[in-house]
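Below is a structure I'd like to ask you about.
With one protein chain withheld, the remaining protein chains of the complex are depicted in position.
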Amino acid sequence: MISLGHFVALSTVLFCIGLFGVLTQRNAIRFLISIELILNAANINLVAFNRYLAPASAEGQVVSLFVIGVAAAASVVGLILIISIYRQRQSVFLDDFNLLKW
Amino acid sequence: MVNIAHFIPLFPFAAFWLNIIFGRRLGVASAYVAVGASAISAVLAWLVFQGLLSGGGSYTLTPWLTVNGHPITLGIIVDSLTVMMLLVVTVVGTLIQIYSIGYMGGDPRFSRYFAYISLFMSSMLGLVLVDNLFLLYICWEGVGLCSCLLVAFWYEKPAAAAAGIKAFITTRVGDTGLFLGILLLMSVGHSLRFSDMGVINAPEPLMALAALLIFMGAVGKSAQFPLHVWLPDAMEGPTAVSALIHAATMVAAGVYLVARCYPLFTAHPLALQTVAVIGAISAVMAASIACFANDIKKVLAYSTISQLGLMMLGLGAGGYTGGTFHLMTHAFFKALLFLGAGSVIHAVHTQDIRAMGGLFNKMKVTSLTFIIGALALAGVAPLSGFWSKDEILTAVWHHGNFGLFIAAVTTSFLTAFYMTRLILLAFFGEYRGAHKAHESPAVMTLPLVILAFFALFLGLIGSPWAHHAFQRFIAPAEGEVALDIGMAVASSVIALAGILTAFLLRGKFLEYKPGACPLIENKYYFDEIYDALFVRPFHWLAAAVARFDRERVDGVVNGISRCVQEIAQASRSLQTGLVENYLVAQAGGVFVLIVVLTLVGKLCHIF
Amino acid sequence: MSYFLTAIIFLPLAGAAFIALIPAAQVRSIRLAAVAFNTAVLAAAAVVALHFNVSAGLQFLEDRVWIPQANIHYTLGVDGISLALVVLTALMGLLAALASGCITKRVKEYFIVYQVLMTGLLGTFLALDLVLFYIFWEAVLIPMFFLIGIWGGPRREYAAWKFFFYTLAGSVAMLLGILAVYFSVVPHTFNMIEIARSSSMMPIAAQMVFFLMFFIAFAIKVPVFPFHTWLPDAHVEAPTPVSVILAGVLLKMGTYGLMRICIPFFPAAAVLFAFPLAILGAVNLIYGAFAAFAQTDFKKMIAYSSVSHMGFVLLGVAALNATGFNGALLEMFNHGVITGAMFLLVGVIYDRAHTREISAFGGLASVMPRYAFFLTFMSLASLGLPGLSGFIGEFLAMAGAFFRFPSIAVISAIGLIALVALFLVIIRKVLWGKPAAHAGYPDMNAVEIAVMLPLAALTLAIGFYPQMILQFQTYAVNALVGLL
Partner (left out) sequence: MTYSLNFISVELALVLGALLILMAAVFGAGRKTLGFAALATVMIAIFRLPATMPPGYPVFDGMLVSDTFGYGMRLFILLTVAMVVLMSLAYAWPQDEDMGEFYFFILVATVALNLAACAGNLAMVYLAVETLSIVSYVLAGYFKRDILSTEAGVKYFLFGALSTGLMLYGISLAYGLFGTLDMSFIGSRIAAGDAHGPALVVAAVLILAGLAFKASLVPFHMWVADVYEGAPWPVAAFLSVTSKALGFVLLARIFFSNAVVAVPFWSGVAPVIAILTMTIGNLAAFHQNSVKRMLAFSSVAQAGYIFAAMALGQAGLSTAFFYIAIYAFMNMGAFAAAAFLSPADAQLEAYRGLGRRAPVMAFLFSVFLLSLAGLPPLAGFMAKFFVISAAVEARDYILAGAVVLNSILGFFYYLKVIKAMYFDDETSVRECLVPWLGYLLVGGCAWGVIFLAIHPQAILDILALMFV
């Protein structure tokens, strides 16, 4: 029987993978994917806690729906920016974005 | 009639400002302004003298400053010592100023000279009039300033400039002693007035120290033993200046100070003894140097130091009247000698007595007056020098200290010796100089004659024929004074012996090879010692301090700013511009925060 | 008279605003406006001096609430201690404005910044609320930074930076001190009078720490020995009128602070720190004189000499008795007048010879007799010749120090002799000797003499009748001694 522990474990694992992905990626697109992982880990948490801890209200699920919507908007904007910088630098590698420094 | 005394210094002071501001326009008239002012002062001094005889006394004018709760008031002291000094300063001053009209004839800064002389007169007169030590110190420094300005009057000559500064600094060293004495007296005795100088009940050693410190000021000003080096160099100034300041008045201020604070010194025998010893040393040492000096003004300068030493010896040996009497007579005949020397230099344009000779028949008046002055100085019987020097010898004899008496005797002997040597070399034999010597104009010779008159007859007022009028006038409390015939004879014998030996050795004076007696010829190497001990270390220390300041202290300041800049430079390079670094930093920050907080939570076991 | 002090403080600021309206081209009218406003300030200061009741403490009091939350009041007042300094500031302000003829580039900005500086200075001496005092204290920094930085000599920026950050570091320590005192006085207040009144309650340890916090700020301004290296640079690089104000007034802010804040607020600590303070005073005196002796730049010599003159003031303050305080206050006033005059004279020679190397002068007495008179007069006043005002201040300070620490007073007597040697050497190197070939300089013109005459007259007058200044101080000084 899947209990709350499993869900929390799953979400923590997802969160760590996403975090690891964010910190080590060279490629901007892979970065976006890792961000999605983190957001979905949070969603899992929200839904699981709603189901197991506060079944009365649907607050957790409603919020996770919102999160999905907003996450989509965020990645759209992210992609726009990455495309616009790609058009200028012909590369999406994060190391190339180093004109602004010191 | 006495309380007009405080106007005496004001006239020369006004003359000073007149000459300074309108000097250029007044031209020669500035001399008349100065002479007029000091003449008026002389008349006022005479009136005050009459007032004193008819029972006048000291009086105070206004409270001036309160220090440590005790008021210092501007007071005027009118007693025999002051009046004697007033008369001496004004009379000699006026005569010398008349003389310097001729002597300073063509000088471009004629009016500036008379301005300084008037300022000197006013501060000297102020010095003898004020009734407390603090105001005396003010006039004391004023006098020192004027001596520096006048010595360095021809400041184009580097030697004159250096001599002026040397004079001011050396006297200032002494004055600092006086300054500390004043502070000590104020902190212990709470009063600086001369009248209650003797009655201060304070711990013995402190009062002795105060007396010694005050004496240190006198030593500086009267060019006594340790601080005498400035007087011979001060001869760089015009001879009239040397006559007025470095012979008659200013150098006597030291003796005046000791005489004025005499109750303080007599209350502490140790202080009195030091005065005597210092006087003796200066007298003998200066006299010995004078015997070998070849510059006419240097001879007279060293003779002044030795005569002042004699006066200090007299005072130190308890002979208050002797010291003051010699002070008065010495002022006149030493001024005469200097003015005579001035007239000689004016004629032959050289100061080296070996290049003179045979002036007697060329400059009749100057030579005659000069010889009278010399005899008075040597202490030959009827002249003024004999009476006052005899007083001192009797005082030293009664004092009982045999060493001091020997010093006094040798000084008298040497004085007679070098004065005769001077006269023989300068006025007799054949003329060795290049210039055609001619007698000085009347304006210069007239003061010589008047001074010669004083040199001849001034002594008599202290002689038994005038039943010791001067002694009774100067120290009424000391009771009857008798002339010690034996001592009078002895001093005459000593004087004649001195003259005789000089007469016998006259042949050897000219072919005397310099270097035969290096110690005395080089003036006991005082200048070199002081230079090595004080001047050079002072410069070295100043340079060291400036370098320390520039490198060390500034170094620290610049160091701090440089290291702050370095830290800033380092922290700036944290911004690498690479996104990964930023993300790692952020995630790292979160991780560190979590770890720290859980630890902190565990520590204060909140969880 | 309730608004009089505010008028005095903000009159120069009004002048600045007025000058801002004048077009930059009309240089003459700008200078006239500046002189006019400064004369008005001097007149106002004179009125205050005339109406000053000699036997009363604080007068012309103004007390308005400024920020109730932080209990900050706009309090002004003048008493024996600050009166002489206010008059000095007004006087030097006017004379420096008159002597600003040598400023030719960006004259309009110069006078605007100059007037702001004057406001800051006047405010510092009149403020009785600690925060108000701090605000005016810091308000002086920026104008000085501009004055030295824009119109200064070759290394002006280094000097401006150094001056700014040195003083800022000190005043920041003072800010902490002010707040610490605010919170340790039971009825929390910034008012200096109340704090002084309730100063005995503070524990001795707290008093000592707060004393040091304030002392650092004032020591840098005085300047005291280890913190003095900004002074020579600032003086050498500042234009003449600015260095007149710097020497004439700015150095007094430090010693004024010592007497207004450090001594009355922390009497127990003051007694404990009296001996070190006296030692610092003696070191200042001797160190300054020796360092000055070895300098080759004429202006740097005068700068170091004012370090040693401030040594006298420190000795006076360290004496913690009526004579010492009187001497310190009088020496502050005299030093302002005399060293201000000396810097004006250095400016006169610099305008003609365009160099400050003392070896370049010589024999000027025959070339410029009037200049020679004034330089000799002022040098003698600086070396403390009795009969001139310099001596009276030094005498009282030394007397005060002697009563309390005789050994230190004796040691600092060496400084006296060194000072004499220093100024005589200055006279010899500049005035005496044969005039150099090219030294055909014109003598002092009318404006320069007009500026020098009041200073010389004041020096002579105080020298002959010191009661003129001392009468104002006695009440305040006795009150101060009463607190110890």
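Before moving on, here are some points about what is shown:
To keep things simple, chains are lettered A, B and C as they appear, and every chain counts its residues starting from 1.
Here, a residue touches a chain if its C-beta (ideal position, glycine included) is under 8 Å from a C-beta of that chain, and two chains touch if they have at least 3 such contacts.
Model, not experiment: these values are computed from the prediction.
Shown chains touched by the hidden chain across the complete assembly: A, B, C. Checked against the full complex, the one of B:Val199, B:Val493 or B:Val600 touching the unshown chain is B:Val600.
Taking the complete complex into account, C:Phe164 is the one of C:Phe37, C:Phe164 or C:Trp432 that touches the chain left out. For subunit B, the list of residues touching the undisplayed chain reads 564-565, 567-569, 571-572, 574-575, 577, 579, 581-583, 585-590, 592-594, 596-598, 600-601, 604, 606-607.
Although one chain is not displayed, its contacts with subunit C can still be listed: residues 67-70, 106, 109, 131, 134-139, 141-142, 145-146, 149-150, 157, 161, 164-165, 168-169, 172-173, 175-176, 179-180, 182-183.
Listed for subunit A, the residues touching the missing chain in the whole complex are 8, 11, 15, 18, 22, 28, 31-32, 35, 38-39, 41-43, 45-46, 48-50, 53-54, 57, 59-60, 63, 66-67, 70, 73-74, 77-78, 80-82, 84-85, 88-89, 94, 97, 99-101.
Here, only the chains that are shown with their structure count from here on.
Put simply, the chain nearest the middle, going by average C-alpha positions, is C. Measuring from the averaged C-alpha position of subunit B to that of subunit C gives a distance of 36 Å. Centre-to-centre, using mean CA coordinates, subunit A is 99 Å away from subunit B. Shared contact sites, meaning residues of subunit B that touch two or more other chains, are absent.
Within subunit C, not a single residue touches two or more of the remaining chains. Per the touch definition, subunit C reaches subunit B in the complex via residues 162, 165-166, 226, 228-230, 287, 290-291, 293-295, 321-323, 363, 365-366, 373, 380, 385-387, 391-392, 395-396, 398-400, 402-403, 406, 409-410, 413, 416-418, 420-421, 424-425, 428, 431-434, 465-467, 470, 474. Note for the complex: subunit A touches subunit B at residues 19, 22-23, 94-95, 97-102.
By the touch rule above, subunit B contacts subunit C in their complex via residues 20, 64-69, 137-142, 145, 148, 152, 155-156, 158, 161-162, 165, 168-169, 172-173, 176, 179-180, 183-184, 186-187, 538-539, 541-543, 545-547, 549, 553-554, 557, 561.
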